[in-house]
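For this depiction, one protein chain was excluded, whereas all remaining protein chains were kept in their positions.
Chain naming follows the written order as A and B, and within any one chain the residues start at number 1.
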Amino acid sequence: MQAMINTPPYTCGILTLSDKGAKGEREDTSGPLLKQLLTAQGFQVKAYQIIPDQQLLIEAFLIKWVDEKGIDLIVTTGGTGVSPSDRTPEATRQIIDLEIPGIAEAMRQASLAKTPQAIWSRGIAGIRKKSLIINLPGSERGAKENIEAVLPALAHGLYKIKGGTADCGEKREGKD
Amino acid sequence: MQAMINTPPYTCGILTLSDKGAKGEREDTSGPLLKQLLTAQGFQVKAYQIIPDQQLLIEAFLIKWVDEKGIDLIVTTGGTGVSPSDRTPEATRQIIDLEIPGIAEAMRQASLAKTPQAIWSRGIAGIRKKSLIINLPGSERGAKENIEAVLPALAHGLYKIKGGTADCGEKREGKD
Partner (left out) sequence: MQAMINTPPYTCGILTLSDKGAKGEREDTSGPLLKQLLTAQGFQVKAYQIIPDQQLLIEAFLIKWVDEKGIDLIVTTGGTGVSPSDRTPEATRQIIDLEIPGIAEAMRQASLAKTPQAIWSRGIAGIRKKSLIINLPGSERGAKENIEAVLPALAHGLYKIKGGTADCGEKREGKD
């Protein structure tokens, strides 16, 4: 259920982290799936890119998409695990102003109900300027399970992040 | 269920963060509700104040209530969300010696069972000297749901924080 307040459709970017994907050696199935899920939720997908698992490159893309393109929501997929090459949480932590621990907790809790391997995802979420960045696992199933755990709450959160002060239409919401 | 060991009643302070509340433009319903819940659990409410959402002011109150008034438990309500003015977690992190992540996790988990919007609360909990500080959401419903998730455990934790070494009367407890 979305907020009943009037919000513009928010823009969204999908950043897939995959060394093999960036070289064209592996098809990215998580990115297109996320595009579909986010579009269905009312987001306008404005950017989609596959880049290798390199921390500085990830940071550069996140900064560019927020600061230059003004994208409201960025979801990353890949690089959240415990392999030596997994650096997406480190890149994200480096460029956010504020971390939102409840997003990562809710996503891991949802995944944990399906598989004990959910503990390895180190993904975080946070705010840079007025934009929200969320790290998702790289697997199609993991990315889907994780984003679906928080998707219904995103529009209301973005409204608040951008300084909206009206209370949400849902009876559940008061002031935060 | 409370510990069966002999503990003095602990003192408690309630700090409401609200710009409108501080100006008398909005009635604080969360503060009085917390007073009632904490009193029912055996706490002696020694301080209650409504102040605006300003980080340095929040820090000053938390320090004063712990260092000068020696209050055992401080609960804050408000300023935990993702609005630009929400700074309670930042203020709290600044003045605690030690964070207790399990308190925030348990509170968000309880709220998440009721609403997906629970992910936005960034509240933390921690220890300053021998006192416990817990951030709660500002809405009446959110504050109630959150404190009730941890209320039965607080007396035993405070006993340990203050250096108590006897095992708790509950069969569940051994050494930590």
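Please note the rule applied: a residue touches a chain if its C-beta (ideal position, glycine included) is under 8 Å from a C-beta of that chain, and two chains touch if they have at least 3 such contacts.
Predicted model only: the values in this text are computed from it and were never measured.
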Candidates B:20, B:46 or B:160 - the one touching the absent chain: B:160
Omitted-chain contact residue, chosen from B:100, B:119, B:133 or B:147: B:100
Residues in chain B touching the chain absent from view: 98-103, 105-106, 109, 127, 150, 152-153, 156-157, 160-161, 163-165, 168, 170, 172-176
Absent-chain interface as seen on chain A, which is shown: 18, 78, 80-84, 86, 104-105, 108-109, 112, 114-122, 137-142
